[in-house]
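For this depiction, one protein chain was excluded, whereas all remaining protein chains were kept in their positions.
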Amino acid sequence: MTALAVALSLVLSQGYAPQRQGLDPLEAEKEARVMRLGKQLRCAVCQGVSIADSPASMARAQLDKVRELVAEGKSDEQINAYFIERYGEWVLLEPTKGGLNAVLWVGPLALLGVGLLVIVLQSRRRPAALVTAPAEAAPAPSPDDALLAQVRADLEK
Amino acid sequence: MTRVLGPVIALSVIGLLVFVLAKGFGSDPHAVPFMLSGKKATNFKIKRLDTDEDVTLEQFKGQPVVINFWATWCGPCKMEHPVLEDAWRRYERQVVFLGIVFEDTEANTKRFLAENGHTFPQLFDPKSTVPVDYGVSGVPETYFITRDGVIKGKVAAPFSDPRQLDPLIGGILQ
Partner (left out) sequence: MNSTLGYGLVLLGLACAAFAAVVGLVTGMTRREGALVWVQRAVYGFAASMLLSNLVMVKALLEHDFSVKYVAQVGSKATPTIFTIVSLWSALEGSILFWGAIMGVYLFAFAWTYRREHGRYMQLALGVMAAIAVFFAFLIAGPANPWTALSNPPLDGPGPNPLLQNHPLMIIHPPMLYLGYVGMTVPFGIAAGALLRGELGDAWLVPLRKWTLVPWLFLSVGIILGSWWAYAVLGWGGYWAWDPVENASFMPWLTATAFMHSTMVLERKKSLKLWTIALALGSFVLTIIGTFMTRSGVFNSVHSFTQSDIGPTFLVFIAIILVFSVLVLTVRGHLLVAESHLETVVSREGSILVNNLVFVALTFTVLLGTLFPLVTEALQQKKISVGEPYFNAMALPLGLLMLFLMGVGPMLPWGKADPKVLTQQALIPGLLGLVTLPPVLAWRYAVWAPLGGGEKTLPAFFAALRSGDWMALATFGVGTFVTVVTLREMFLPAQQRMAEQKETLLTALVVSASRARRRFGGYVVHLGIVAIVVAVAASSAYRVAAEKTLKAGEAMQVGEYQVRFDGLAQGKEPHREWVAANVTVISPTGAQWQHHAVEAPRMNYYERSNDPIGSPLVHEMFFRDVYVSLRTYDGKTQSATFNAWVFPLVGWIWYSIPLLVLGTLIALWPQRKPVAQVKAEVPQGAATGTT
């Protein structure tokens, strides 16, 4: 098979970012750590994608850095600290839990808790305590209102 | 009481929401924070494209350094090229200029430099570790480093006029 002579004018004239290979993966256990850490770090040039997922060249370079640091025996905290030192907390796809960020983690749970409480309290309340509902403002169904008749029919199911 | 409370809470939540969204207009969502300002610049050792000799940051200790990250596939970088050459001519004796090629092939870069001419050293970083060390978030980006090797600031946009560099270089000349 002959070498592919690139004969495409755009490829030659315009110049594209060449796609390069990353460093060779480390041994399985360490590489799994690289990928796990990579999933948590935001690629500097992409749209909110992690460096483990992004095909961008910058992401590859950043993932290689993670590999390098893992190979040097750095801990997860040290590796995160390396990236935070350069890109700020922005680089963490999973925000920290301290300070104002606590709202992010506690807020939804609080909503869920309060909601459950309300539902349970509602069901505990004696039906007698319920004020009789005021008469509906809707006019009495007239025989010619076909739609209303249909609703009634629907409801009887 | 509850008839008033509900709507008041709802309206304050709306106010907060609109406030937060409105605040968003002031900022660029694509801007990546830059944290290394005032920090010691990481040393590197990569080779010069024209002479193949190794260049380190440490060898310029005592001199202010301007580092430009760029690539031939980046249009704004190519437009910036003559501007940086001009700036270099103005500060030739006072400041060290270095170009670091980001994610490009040696052949492409050499061809571009041969066609467009260059003066200050251009360095080639095959694994792109230097840009990551410096917190680069795209090209072109230009870093300004003081005599003590401290990063004074960076500009994450192309320069269109050599005079735009004056205040920044002034800052690292002191």
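A and B are the chain letters, set down in written order, and residue numbers restart from 1 in every chain.
As a working rule, a contact is a pair of C-beta atoms (placed from the backbone, for glycine too) under 8 Å apart; a residue touches a chain by one contact, two chains touch by 3 or more.
Just so it is clear, the model here is predicted, and its values are computed rather than measured.
Asker: Would you indicate which residue among B:10, B:114 or B:173 is in contact with the undisplayed chain?
Answerer: Considering the complete complex, B:10 is the one touching the chain left out.
Asker: Kindly note down the residues of chain A that lie in touch with the hidden chain.
Answerer: 1, 3-11, 14, 16-21, 25, 28, 32, 39-40, 42, 47-50, 53-56, 88-95, 100-101, 103-105, 107-108, 111-112, 115-116, 119-120, 122-123, 125, 127, 130-131, 133-134, 136-139, 141, 145-148, 150-155, 157
Asker: Residues on chain B that touch the omitted chain in the whole complex?
Answerer: Residues 3, 6-7, 10-11, 14, 17-25, 27, 29-33, 73-75 of chain B touch the chain absent from view.
The criterion applied here is as follows: only the chains that are shown with their structure count from here on.
Asker: Sort out for me which residues of chain B touch chain A in the complex.
Answerer: Listed in rising order, the residues are 32-33, 35-36, 39, 71-73, 103-105, 108, 127-129, 131-138.
Asker: Per the contact definition, I'd like the list of chain A residues that touch chain B in the complex.
Answerer: So the residues of chain A touching chain B come out as 14-18, 20, 23, 44-45, 57-58, 60-62, 64-65, 68, 84-88, 90.
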